[in-house]
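All protein chains but one are shown in place.
This part shows subunit A:
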Amino acid sequence: MSAPRSAGHRPAAPRLDHHTLEKYENVWFGIAVIMSVLLFVTVLASFLSGTAPSLSGEGGHHITGVKNGRLDPGNFAATPFATPGLRHNADGSYEAFVIARAFQFEPAVLKVPVGQPVTIHVTSADVLHGYFIEGTNINATAIPGQVSSFTTTFRRPGTLNLVCNEYCGTGHHNMVSSVKVDVQEP
């Protein structure tokens, strides 16, 4: 056994050369591109299969007093945010209106029905807040002057924690409330 053990500059085995490398490089480049495209396709598939959450992009808010997804954060009176909470609309659909303000959510406990789609609209009365329901993928920013809307179905009854996950000041970490998923009609 007389393998060269020196750390010198002249090894016995042939070293990598330009041609071998170029071949490997091209193969790796191909693999990298395919992986990236596959990733994208997979995310698109999750949109179609409904496993990704649907924060509605923009506009489309048919809420009184809300225009292009915007409203005056100093004057909720003309909008349904004046009385935060769940509504059962005439067409049978459920909508919830939530205000985030330092350092609480209104309503303090949001009651929602189990197994029914609910559209939740969130806005802020002051600075940015986060609307994050623990154990779910519901995660939206509450922005003063704007409405974040998304539709979701709570499948199991119980109480979920709702936490603010965007820095909003000294009391940020105490901005915690809950969502109560009820079997009965709320």
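Quick note on the criterion: contacts are C-beta pairs under 8 Å (C-beta built on N, C-alpha and C of every residue); 3 or more make two chains touch, one makes a residue touch a chain; residues count from 1.
What we mean here is this: contacts and distances are computed from a predicted model.
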Identity of the absent chain, which is to be given by its UniProt protein name, from "Probable glycine dehydrogenase (decarboxylating) subunit 1", "3-isopropylmalate dehydratase", "Cytochrome c oxidase subunit 1" or "CRISPR-associated endonuclease Cas1": "Cytochrome c oxidase subunit 1"
Absent-chain contact - pick from A:Pro117, A:Gly145 or A:Gly158: A:Gly145
Contact set of subunit A toward the excluded chain (per top definition): 3-7, 9, 11, 13, 15-18, 21-22, 24-25, 28-29, 31-33, 35-37, 39-40, 42-44, 46-47, 51-53, 55-59, 68-74, 102, 126-128, 130, 132, 134-135, 137-141, 143-149, 161, 163-174, 176
